[in-house]
Each structure stands twice: as C-alpha cells, then as structure tokens.
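The next block holds one structure in the form of structure tokens; read it before the comments.
Just one protein chain is left out here, and the rest sit where they should.
Right after this comes chain A.
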Amino acid sequence: MSNLLILPIIIPLLTAVFLIFFKKYILVQRWISVISVTATLVTSIILVEKVKNDGIQTLDVGSWPAPFGITLVSDMLSALLVTATSLIALCCIIYSFRSIGEGRERNYYYPVVQFLIVGVNGAFTTGDIFNMFVFFEVMLMSSYVLLVIGGTKIQLRETIKYILVNITSSALFVISVAYLYSVVGTLNMAHISERIAEVNQPAILTVLAVLFLIVFGLKGAIFPLFFWLPGSYYAPPAAIMALFGALLTKVGVYSILRTYTLFFYHDTGFTHELLMILSLLTIVLGSIAAVAYKDMKKIVIYNIIIAIGVITYGIGAMNTDALTGSVFYLIHDMVIKAVLFLLVGLIISITGANSYDKFSGLIKHYPLLGWLFFISVLALAGIPPLSGFIGKILIVNGAFSNGDLVGGLIILISSLFVLYSLMRVFINGFWGDPEGSKKKESIRMGTYLFPVIILVGTAVAYGVFSEYVHMYVSQAVEVIENPEMYIEAVLQK
C-alpha cells in the first residue's frame, strides 16, 4: 500500500479533529488519544520494516510527478524518527492522565498534543522545503498552546519570549526559502540537491547554508542561539516538558542533518567546520551550565543542549562513523530526555522542591523510582551496556579518524560532566536520611511509572541489542552519505 507513509501524519490529524468535538468528555479524550497514538506507533513500525525491505518509500501527493507536486519521502532515518516520536508521545500521554490536571484536560490538551505529533511526524517525512516550513509551523503553533495552557504567570511570561524567538526564526526560514528559490528555482528537496550539484555550490549557496544553519539552529538550540530554551522549557508541567525536550529541538537537528547532507555537501570546508566549532562550543557551554545549577529541571534542560552539540558535531564531521553515531545518538537522546523529564517531574511532585538539596533519602520509600533514575542517568552518560554508549563512541571515533583530537576529547570529557550533573541529584536526593520526603499515599505510582518503565526498557534494549539496531541505522546512513539514492527514489530515474 503506497499510502502507508502518510498514515503517521493523517492518524493524529484526524484524531485531533475528532477530539475537538468531545471537549467535556475526559475519558473519551484519554482513550481515543491512546488508541490513536498506538495505531500511529504500529503503522510507523510497519513503515520501518517496509523501508528496510523495499528501500526508500515515496508518495507523490495527488499523483503529480516529483518536482511539481509535494512528495512525501520516508527513508530509514525519517521512519526511525517517526517511530521514536510515536513511542514518546504514547508514553507522555499516559503520563499526563494523572499529572496534567483536569483543567487542562478539559481545554483541548489532548487535541493539541495530537497536532504536535502531526507537525513533528510531518517535518520528518516531507520531501519539500516549503512543506517543511508549514509542518514546522503546525508543530510550533501547538507548542505555543501547550506552553501556555493553564495560564500561570510564569507560563505567560515565558511563552511571550518563546513565541517571539520562533516568529523571528520562521521569518528567517521564509527568507531562506525565497533566496533558495531564486537560486535553484525549485522547492522539491531532491530536485534542489540535483540542481545544486549541477552548479557545484557557488558562494551564494554557502551563504544560504549558513542562513539555514541559523534558522534550524534557532529551533534546535545550538550555540549561540540556545538562549531562549532554558527559560521556556522551565515553565510547563512535566509531561509537556518531556514532549518538548524529546521532540522539538530534535526536529531542528534533523533539518540540519538533512540540509547539510543533501544540499550543501559540495564545499564542506567552511560550513561543516563552522558547524563543528559551534557544536563544540554548545557542548562546553551546556556542560558548564549543567554543573552550575541545583535546580533539577535546569540540569536536565542544559543536558539537552549538551546532547544537541554532540549530535551536530557528528553531522559536521561527515564520515561514516560520525554520521552513524549521530543517528544512534539522536534516537537514544529523544528517548532518554523524555525519561528524565518524566522522572524529574515525578520527583518534584513527590517532594515539592525543585532543587535537589532540599530533600534526601527518597530511595527508602520509592526504590523503583530511584533505580529507574539511576539506570537512565547511566544510559544518558553512555555507560557501555546502555543506549548512550554506541552513539558517542562512534562520534568520538569519527572525530579521531578526522584527526580532530580536541573535538573528540571535549565530547569524552562532556560525558563526565553529564554523569556528574545528574549523579549529584541521585546522591543528594536519593541517599541519606529520609527527611523532607515523607511517603505520600496520594500519589499512585503505577500510572506514573508505567510509561517511564516502557521508555527505560526501550533505552536498555536499544543499548543491549545495538547490533540489531545497527542494521537499520546503517541503512539510514547509507542514504545520508549517498544523496543520489534519495534523488533517484524521489525523481524516479
């Protein structure tokens, strides 16, 4: 069935529209959301298998041939990311049943989450640069609503900043598309790539590459464009924070990956060097800030920034090892950041304190929570059997084989900072006398921990069976390294 790759976009879209009509019926909202996201997850897994067996899937919407209509393209990379998105969305929705509060549930929380999934899945799947802009806006518009829903003072204030930054970056995106259209005269990504290859990337296209880096860097929070992220991600409740931390910045990273490997790969001397330097600065800055704070939410937020730097460094390094590592690390990081935000949200709702020195001895009453936190911190830092290891080792390997000793060392040392920043939370918060953390009977741990267990299980399995995952990732990297495969699949030569 050739329409398979549109299902991860169309299922949440129809669900969102349907749910708008049942505003007051919370149970309907919950169950329909869970069923639809599960369906999205199942179709995306089928899509991954289909891409694995039959190669890149394309769909010309409306049967217009490739450069003239909008083409949806699902290669292994986007299929894997769509699967990760659906899994994380499922877990965040289950987590929000207890945590999000009835006021928000009655006011279109679930439909907006579905629209967010539409935007993210669409941005991963599209093969048209302007269509990507539209899916970005779908995603951003839902994120504005999710950020402000509830209407507390801090949310209102931070949404103003977030929306202003994103309006600016959207205008820059339109301008970049205008420039690109005036140079190459097409909007289809495969066709753009083909035409850039014909003119062999003159200076104007290098300027455009930097402009696109600024646009996607603003979405993906790389140095020096990350300044909006710590404040805005601090404001919303845990479930929404987990969705944001796992999905939104990663769409920016995916777009950098796409444009830098599909469009601007001819003259890598300046652009990819710039990307690598900015990534290393991102890592250093994120590491400093992650160690500086005692506030758990801030620590996890700055860990997002470190991970973004690691992934974009792998993109800039542009060899097989580094790119494979980046794809591995991208998927790992989506899962593990969702886990950490959900766990931190849970700890805050138990103790009522944001900073880890206000409580201790949580492990006495909440052993499962403690061990889940411990495992996810180890996975984040990249301890061998767990998920973060294989990606980081490949990126470091790629850096060393490029002869970039400094880059590789910075990435290795940043792992220590990551481990230290979160292990402090574990040691101070979970060990010691159980003061300030009386057992609360009112919190039913089952519904909270169930989605976290799924995600931690995924992260562990992702690390243990990385041999198996590698088959999929290497297929994704093969397409990234050979843009001709992408172009042939889309333009059907």
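The criterion applied here is as follows: a residue touches a chain if its C-beta (ideal position, glycine included) is under 8 Å from a C-beta of that chain, and two chains touch if they have at least 3 such contacts; residues count from 1.
Just so we're on the same page, contacts and distances are computed from a predicted model.
K.L.:
Missing chain, UniProt name, options "Multicomponent Na+:H+ antiporter subunit C", "Type I-C CRISPR-associated protein Cas7/Csd2", "Energy-coupling factor transporter transmembrane protein EcfT" or "Electron transfer flavoprotein subunit alpha": which is it?
P.N.:
"Multicomponent Na+:H+ antiporter subunit C"
K.L.:
Of the residues A:F18, A:F97, A:Y179 or A:F400, which one touches the chain left out of the display?
P.N.:
Of all options in A:F18, A:F97, A:Y179 or A:F400, contact with the hidden chain holds for A:Y179.
K.L.:
Hey, which of A:I45, A:M141 or A:V291 is the one touching the hidden chain?
P.N.:
Only one of A:I45, A:M141 or A:V291 touches the chain omitted from view, namely A:M141.
K.L.:
Please identify, in ascending order, the residues of chain A that touch the omitted chain?
P.N.:
130, 133-134, 137, 141, 144-145, 148, 151, 153-154, 156-157, 159-161, 163-164, 167-168, 170-171, 174-175, 177-179, 181-182, 187, 234
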